[in-house]
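Every protein chain but one is kept in place in this view of the complex.
Each chain gets a letter, A and B, in the order it is written, and its residues are counted from 1.
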Amino acid sequence: MANYLLGIGQGLLALVLAPGLVGIVRWIKARLQNRRGAPPWQPYLDLGKLFAKDVVISNHASWLFRLTPYLVFSSTLAVACLVPSVFVLLPFDGIGDLLTVVYLLLLGTFFLALAGLDPGTAFGGMGSSREMTIAAIAEPTIALAIFGLAVRAGSTNLGHIVAQTLANPGLAVSPGHLLAFAALFIVTMAETGRLPIDNPATHLELTMIHEAMILEYSGRYLALIEWASGLKLFIFFSLLANLFAPWGLATVLTPMALLTAGFVFLGKLALLALVVAVIETRVAKLRLFRVPELLSVSFVLALLSVISSFLLR
Amino acid sequence: MISNLFPGMVLAYSLGMLAALASGRGVMGRWLVALGAILGAAAGLALGVAVIASGTPWAMNTAALFSFAGGLALRVDSLGAFFLILIGIVAIPAAVYGASYSKHYEDGHTSLRQLGLMLNLFLLCMSLVVMADSLFTFLFVWEGMSLSSYFLVITENSQPGTMRAGLWYLAMAHIGFVFLVILFLLASGGDWAASFASIRSGAAGLPDAVRNAIFLLALAGFGSKAGIVPLHVWLPMAHPVAPSHISALMSGVLIKLGIYGLLRVALDLLGGGPTWWGVVVLGFGAISAVLGVLYALMEHDLKRLLAYHSVENIGIILMGIGAGLVFQSYGLMTLAMLGFIGGLFHTLNHAIFKGLLFLGAGSVLHATGTRNMEEMGGLIKRMPWTALFFLIGAAAISALPPLNGFISEWLVFQALLSGFQLPRPEVAIVMPLAVGMLALTSGLAAACFVKAFGITFLAIPRSTEAEQAHEVALPMRLAMGLLAFLCVGLGVVPFTVTPFFTQIIAELSGISAPPTAFNFNWTLQNTAGFGQMSPTLIAIGLLLILGLIPLCLRIFRANQKLRVSSTWGCGYTGQTPRMEYTATAFAEPLRRVFAQLYRPTRELSIDFHPDSKYFVHSIEYSSEITPWFEKVIYGPLVGVFRFAANQFRRLQSGSLHLYLLYISITLILLLVVARWL
Partner (left out) sequence: MPSLFQKIFNTGIVTEKLSPDDLDTIGVVKEIEARTRRLLGRSLAIREVDAGSCNGCEIEITGLTGPVYDSERFGIHFVASPRHADLLLVTGPVTRNMEIALIKTYEAAPGPKLVVAVGDCARTCGVFKGSYAVAGSVDQFIPVDVVVTGCPPEPKDILRGILTAMDRLPEKNHPIIRRETP
C-alpha cells in the first residue's frame, strides 16, 4: 500500500516541481542575457493567474477543443507517475514500460495537434502540421534509444533499466549508453520545443511550432496545457537523469533514503536545466527543414548505440 | 449443436442470395439480404468460437461433391476458427451498415441484385477458404472469392475509374492465383486430389529447393492478396471505388486471408523453415509498412488514404510473423510465439479498426457525396456520432493507448526487441532496423490520421455539400458503434483474448507452447524477460485523472465563465474556409522531408500582364506524386503486354476470307499431327 502511495506521490511531486523547472531554465537564460529576469517561481504565479481568468473560445471550435487540455494533462500526468524520479522499482513499474511512456506522450501530441486544427485558423494548422512532422521523425530515434538501453537491461521496464545500471556502474560509461544519451538529449530538445528546434518564447507565428497550436486557448485550458508542457520537460529530464545516471535513487522506503534521493534529483535537474539554458543561449533556431537533418543525426547516434550494445554484450 | 452450424451458415447465405435474386430493393429486400449475411456470419462466428473453446477441430468431407478431386474437404482448426471469428466480427456490422447504405443505390444505375447476391457469395466463399482442407477445395473457393469480390468492386460501374480498378484487381488476383496453383501442385507432387493432411505429412520429405520455392510462391501469391509491396497496386485502386461496406470487408477481411494462407502454408503445411524465410518476410513487412504510410500521407481521397494504410498494417502484421519465423528457425520458441501472437492480434485489431474507419468514410461519402478531403470540414458538428467513432478508429490505428492498436503494436515491438537474443549478430542486426522502421511507421500513421480526421471533421466546411451534411441513419451508426466498442474493449481488457492466441499457434506444427508462456491477468507480460504493461490499469488511471481535474478545478474555484467569440487567427475581419489549412498543406513538410522518395513533379505557369512583369494575370500550379511502383514496374509491364497484344491484333484483320484460311490451315495441321501420333 505504501508503495502505491509513493508512486502517486512521485506523480504529484512532478506536478509540483514542473513549473519551477521551467522557471529555473528561464531564469538562467535571463541571467545569461545580462538581465535580472523573473524569479524562478514566476511560472507558478502565471499558472495561478491563468486559472482565475475567463475562458474565450472560438465559435468554430467543437467539443474536441474543450476536451483536449484535460486529455493532454491526464496523459502527461500518467506518464509522470510512471517515470522514476525519487524512488526506483515502483509498483507502477509493472503498469507501463518505456514504450507505454512514448505512446502516452504521443496521445497528448495527437490531440493537441487536432485541437490546433479545430478553430480553423491557418496558424493552428501550421503548428499541427509541423508538430506532427517532428514527432513522427523523432519516433524512430526514441524507439532505438529504448532498444539500446533495454538490450543491456533485459527489459523495457524503467525500473529494471535503472536497477541494472545501479548494479553495474560500468554500464553508464559504455558506448551504448553514452550514444543513447546523446540521441535522447537531441530528442528531448525536439519534443519539449526548445531551441534550436522551436523557440518557446517567440511571438512570430511563422516561427512557432508548439505555441501555434495553442494560440486559441485561454484561461484554465491554457493553464492546463502550459502545465502539461512543463511536466513533459520534467519527464524528459527525469528520464535523462535517472536512466543514465541513476545513483542517488532510493531503493528502500526509509525517510533518509527518500530525502537524499530528493536532493540528488533536484541537483541533477538543476544541472540539466543549466545545460539546456546554455545551449539555448548559444545556438540560433534552425530553419524548419533543417530540423529533420538534426533528427537524422540523432537517429544515427541511436542506431550506433544499439549496434554497440549488441556487439559489446 | 456444432454440427448444425455449418449447414446453418450455408443455408443463411443461400437465403441471402435468393433474397437478392428476388429483388434486393426496398427496405424489405435490402434487409433480407443483410439478414442472410448477418445470420451466416453469426453461424460462422459461433462455429469458430465453439472450435476454439472446445479445442478440438471440426471436420467434414462430402465426397459426393467434386469427387474427381477428392471431395469438398472442410476442417476447422483453431487458426481457421480464429479467421471465422474475424470474418463474423467484421461482416455483421458491415451487413447492417450495408442494408441502410445501399438505399442510395436504388436510383437505377446500380444493380442491387448483383450487390446482394455477390455479398452473400463473397462471405460464403471467404468462410469456406479458411475451412478448406484439400488442394482443390481451397483453390476453388479462393477463385470464387476473387470473382465475387470483383463483381462487388465494380458495383458502381457508372462512376469513372471503377471498371479500370476492377480490371486491375482481377488481373492481380489471377496472377496471384497462378502462383497459388503452382505452389500447391509443387507441394502435393502434382496430385489434384491431395488433402492438406497428406501435403503436411509429405512436406518434410520434400527437397529444400522445392520447399523454398513453395515458400516464395506462397509469399508472392498470398502476398498479392494481402497487399505486400510491390504487389499492392490493386489495393488503392479497388478499395476506394467499392461500396463502403464492401471496402470495409475487403480491407478488414479479404486481405487477412492472404495472411491466413501464408500462415497455413509456411507454418502449418511446411512446418517452418530456415532463417532467411523470416528475414524475407520481415523485410517485406518493414518496406510495406513504411511505403504504405508514406503514400497514405500524400493522399487526399479519404478512402485511398485508408487503403494505403491497409498496406501499412499488413506490413506490421508481416513484421510480427517474420520475427516469429526467425525465432522459430533458431528454436527460440517462446519468442517465436510472441511474434506470431503479435501478428495475429494485429490482424484482429486491424480488421476491427479498419472496418470501422471505412464505414466512417462511407458515412462521410454518403453525407457529402465526395471522397475528397479538401472539400470537407466542420463535420464534427453536423455528424457528431460518425465523428466520434471515426476518432476512436483513428486513435486506434495510430496505436494510442489504451486502445487495441497499441496492444498489438506493443507485442510486435516486444517481439522485435527480443531480437538481441539471436545467436548470430548479422541476423540480429536486422531487428533494430525493423524496430526503427516500425517506430517511423507508427509516428507517420499518427501524423496521417491527424490530417485525415482534422481536415475532414474539424474547423469550417470547405464546400456547400459539407455544410449541408447531416448525420447518417441509425443502422449505420449502430454498426460503427459496435466496432468502436470492440476497439475500446479489446484495448482495455486484451487479456480476455490473448490466451486463445497461444492455443492457436500451438496447434500449428513446429511450435511447442512452454508451460507458463504468458501471464495475462491484469498485465500483458512477456516472461522471456522483457516487458510488462497493464493496459487496464492505464485506462483506469487516465479516466481517474480525467475525472479528477474538473473536480479539483471546482474545489479551487478555478471554474471561471466561458465566453464564445469569433476565432482570433490574428485579427482578420472575416474568416472564410479559404483561410484554413488544407490536407495538401498539412502533409507538405513531410513531402519535403521524403522528397527523394516521392519525387513530386511540379508545374508552375504564370500568366503575366502584357505590360509589366510585376502584375500577374493568373498563376497555375499543379504538383503530382505518382507512386513509384506504378511508374517503374507496372507501367513498363503493361506496356509490354500492350505491345504484344497489338502485334496479335494484326491477325484480326476483319477479313472473313483470312479467317477461313486460318481455320483450314489449323485443320490441316491437326490432321497431320493426329496422323503422326
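Things worth noting here:
Keep this in mind: a residue touches a chain if its C-beta (ideal position, glycine included) is under 8 Å from a C-beta of that chain, and two chains touch if they have at least 3 such contacts.
Predicted model only: the values in this text are computed from it and were never measured.
Residue-wise, the contact with the chain that is not shown comes from A:55, picked out of A:6, A:25 or A:55.
Between the chain not shown and the residues A:38, A:245 or A:275, the one that touches is A:38. By the touch criterion stated above, the residues of chain A touching the omitted chain are 30-39, 42, 45-46, 48-49, 52-56, 202-205, 208, 211, 215-219, 222, 278, 281-282.
Within the entire complex, the positions of chain B that touch the omitted partner chain are 563, 565-566, 568, 571, 573.
The definition used in the following text is that only the chains that are shown with their structure count from here on.
Chain A and chain B have Cα centroids separated by 36 Å. On the chain B side of its complex with chain A, the touching residues are 377-378, 380-381, 391, 395, 398-401, 406, 410, 413-414, 417, 420, 425, 428-429, 432, 435-440, 442-444, 446-447, 449-451, 453-455, 458-460, 523, 529-534, 537-538, 541-542, 545-546, 549-550, 553, 556, 558-570, 575, 577, 579-581, 585-590, 592-593.
Against chain B, the residues of chain A that register as touching in their complex are 51-64, 70-71, 73-75, 77-78, 81, 93-97, 99-100, 103-104, 106-107, 109-110, 113-114, 117-126, 128-130, 132-133, 135-140, 142-144, 146-147, 150-151, 154-157, 205, 215-216, 219-220, 223-224, 288-289, 292, 299, 302-303, 306-307, 309-311, 313.
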